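The following block contains the structure, expressed as structure tokens.
As you look at this complex, bear in mind that one protein chain is not there, while each of the others sits in place.
Our next item is chain A:
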Amino acid sequence: MATYEDDHNLPASSTSLKPIPRRPRPDLSNFFSSLTLDSTTPSTSTIPSDETPSSAFTSLARAWQQSIEGNEVLESLIEQLIEEAQGGTTVKGVSQEFLDGLERIPKKELVEADICPICNTSFLLDQYPLVVRLPCHKSHAFDLECISPWLKLHTTCPLDRIDLTKKKTPPPPPADEEEEDWDDNYG
């Protein structure tokens, strides 16, 4: 079979410069198909290496890289793009394990007046309410369906903005209680 170099009357040695001589042709369908992936899909996605939105840009960058080899400016731009895609641009949210591990509130503990702060609807309007409690405060209860999309993109409680991924601060030392006692006396 005739190589690219044969066709274009180039010395065959130029192939040795390329780290991978036979790459697949640029294919933007990868890019567009990965864009349609739900970015909030947890990491148990069916496409293991493509679960982050940044992978779409990585594949785009690779496609460009193949089509414009030799242009230094564009190549440096592409390198930058790849670096950024691999670096800090990941969506920061909690893991599926975190969501699965949230404390469930049984239906019998709920009353009519308990509403989800996100949908503003009483939990009991749903015949089978799936309600979870966030670890920051015992009154911070949400429909799992409402809190999940938020926590997949953010790690904070919507009611007090406490970062749920941070370790809980240790209980206040006894010195604090003494101070409160003193306040009581003072008041």
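By definition in this document, a residue touches a chain if its C-beta (ideal position, glycine included) is under 8 Å from a C-beta of that chain, and two chains touch if they have at least 3 such contacts; residues count from 1.
The criterion applied here is as follows: contacts and distances are computed from a predicted model.
When the unshown chain is looked up in UniProt, the name that turns up among "Exosome complex component RRP45", "E2 ubiquitin-conjugating enzyme", "Ribosomal RNA-processing protein 42" or "DNA replication complex GINS protein PSF1" is "E2 ubiquitin-conjugating enzyme". The residue from A:99, A:118, A:144 or A:164 that touches the chain not shown here is A:118. The set of chain A residues touching the chain not shown comprises 117-121, 146, 149-150, 153, 156, 158-159, 161.
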